[in-house]
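Excluded from the complex is one protein chain; the other protein chains are retained at their positions.
Chain IDs A and B follow the sequence of writing; residue 1 opens each chain.
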Amino acid sequence: MFSLSRKDLTSLVVLAAIVLTMPIWLAPFGAAYPGLMQKFAIYAIFAVGFNILFGLTGYLSFGHAAFVGIGSYTAVWSFKLLTMDILPAMIFAVIISGLFALVIGYFCLRRTGIYFSILTLAFAQMCYSLAYSVLTPLTNGETGLLLAGNDPRYIDKMFGVTYGSGLPTPTFLGTTLGGYGGFYLTAIVLIVIFFISQKIFASPFGMALRGIKSNQTRMMYTGFNTKPYTLAAFVVSGMIAGLAGALLSVTDPLAGTERMRWTESGNVVLMTILGGVGTLFGPIVGAWLIKYFENIFSAINSNMLNNFFSFLPDGIQSLMVTVTSKFVGEGWHLTLGLMFVLIVVFLPGGLVEGAKRVAARFDRKKPRTGPAPAPQPAE
Amino acid sequence: MTAMLAQLLNGLDKGGAYALIALGLTLVFGTLGVVNFAHGALFMLGCFCAVTFRYLITIETVTVDPTKLTPWGSPVEVRTPLVQNWFGDFGAVMVDYSVPISLILAVPTMLAIGIAMERGLIKHFYKRTHAEQILVTFGLAIVLQEVVKAFFGANPYPQPIPTDLRSAADIGILLGLEPRTLTYPWWRIIYLAFSLFVIGGVFAFLQFTTFGMVVRAGMADRETVGLMGIDIDRRFTIVFGLAAVVAGVAGVMYTPLLPPNYHLGMDFLVLSFVVVVVGGMGSLPGAVVAGFLLGILQSIASMTEIKSLIPGIDQVIIYLVAVIILLVLPRGLMGRRGVMES
């Protein structure tokens, strides 16, 4: 049940090592603080889950941010009504977002191609608009759903758990989750989700999903009922998105509508594409790069630019600062958009694909340039 | 009943905007086979053509009039737009009518933008998958809106309706109602008429010119037209330019109704895609019908009577209708079989 092929096991160990040592190797990049590393892990989870749908079945959903939002709200409500422990919050988030995914997926998957994409977009927009308007009692609208000192927290009350004055913080089996605790929690969830994604990729179920992407007609005439397969993939990826949403709320106990915005759905598509659709590592790489650049670029201000260009003559310096300042800080989205375009134009297979191509080129060159190479292990 | 009628009218101009955007989207999709997520951005760029034009003609000269004094005793500064200095009263009219006049700026600008976009980026994506087309145009849309944001900032730019057109037409009288029971602002009437005019123009262009014939043939069967040795590439560029112009002028004229900001394009994009899909991918009449239909439905759903009946319906009506139509009519209202289903 937990067995993996040797290659997959190596990947899992490599990933676990990379993720758990983040605080060390991210330090030189100035990104080794828990808040950011949590984001890395959470968005990687989101992208890995999204990839199970988009990468394997080829169905491009433009509404997955809705599930993140649903997961977030569920987690905060679990904090408010039941307990500050994160386990119930995460479990409920997965269940509720899974139920939503079941219903939304059931309808959307009756269509394919762009019609499917638009249907998911329409459903997600409905969730977003409703969260903004009628459902304010549940979502607290524009302000976002926050914890309050006088929340009932029935389970906590039953066990006599109190949080003193001030706002309570999430706990894991009684221990408070702060800073690095939060990061390691998300890191371990990421490793687990990666493992699940490996299992799916290698399984007959995953092969069936790939068959659907490759040739749906043949799948049907081969005796597969393709609808439940795609629905299962949709629900699994929706549940993982919900889990990512719950983790956002666990690490920072609030939930807002902006997490459901359709551009957020677009972002996860970009992460997956940037890294490489349908590959195991691709979505993680994509999510990390985008969140890293977002963090770096949006933090740069004109002072930093002035310093950076200070070696230039005055006139040119101010020109450079004016131009580059449009790409950083508030203008980071411009850089993001450009990245989007450049990647799709020049690297349609994503970074993982590009790396493979480069590696393949080196492999072919080696025998010609150097002495006899060491025998390559077969894939 | 009157309220219903008033909402119906209100829906018409919004429907006109939807129809114009959806028309261009469909044209591009039908002929070039490209799903253009940057089309909303073209609408937004059109809006900012109006903003730019108004900015340019209201550049003022400041003269000091020593004969008049302010309450503080300093001479009054008189600001006059340059155009008024140059053209006198005609200049003042120009400033007043800046929105419709800016069409003169918008048409060539949008044409140039459209052609540049098609030549520079879109044409490389004819043979790529729809997912890739969506992504690259989505990225382009972000770039365009951020560029606009870099120049114009994040605040909306309200544009004035020309003074003569600020009143409302009392169309209730035409229907035999009491005066002032059913009025409809002149500008909305103009917008509706304008959108019908543009829609009619596009259809006439496609129906009665050789160029249009080729385009229609291309929408029906792209490969065959390509095989007939017709220079498809050049025509594709023009079609894209045309779609950009249609979206642009739709934006220009819409500015007095909705102050444009940089993310207006994204807001309209989602809606106009829903419109296109409801109408049926690749069907021009479908796009127009669905545009007006959804505009009117949205407007009716925002009536208080209906909102109190079904809370929140005004927020979701469009999406709800889209979902229902797509589930009942797989290819939208007027879609053809086999389009975009692979």
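Side notes on the structure shown:
The rule is simple: a residue touches a chain if its C-beta (ideal position, glycine included) is under 8 Å from a C-beta of that chain, and two chains touch if they have at least 3 such contacts.
Operating definition for what follows: contacts and distances are computed from a predicted model.
The chain absent from the displayed complex carries the UniProt protein name "ABC transporter ATP-binding protein", chosen from "ABC transporter ATP-binding protein", "Fe-S cluster assembly protein SufD", "Anti-sigma factor antagonist" or "Heme exporter protein C". The undisplayed chain touches these shown chains across the complete complex, A.
For the chain left out of this panel, the touching residue among A:Tyr163, A:Phe205, A:Phe293 or A:Phe309 is A:Phe205. The omitted chain makes contact with just one of the residues A:Phe54, A:Tyr115, A:Tyr128 or A:Tyr229: A:Tyr229.
Listed by residue number, the positions of chain A touching the unshown chain are 1, 3-5, 199-200, 202-208, 210-211, 213-215, 217-226, 228-229, 232.
As a convention for this text, only the chains that are shown with their structure count from here on.
On the chain A side of its complex with chain B, the touching residues are 60, 107, 110-115, 117-119, 121-123, 125-126, 129-130, 132-135, 262-263, 266, 269-270, 273, 326, 330-331, 333-334, 336-341, 344-345, 348. Those residues of chain B that touch chain A in the shared complex are 35, 121, 124, 128, 130-132, 134-136, 138-143, 146-147, 149-150, 266, 270, 273-274, 277, 281, 311-312, 315-316, 319-320, 322-323, 326-327, 330, 340-342.
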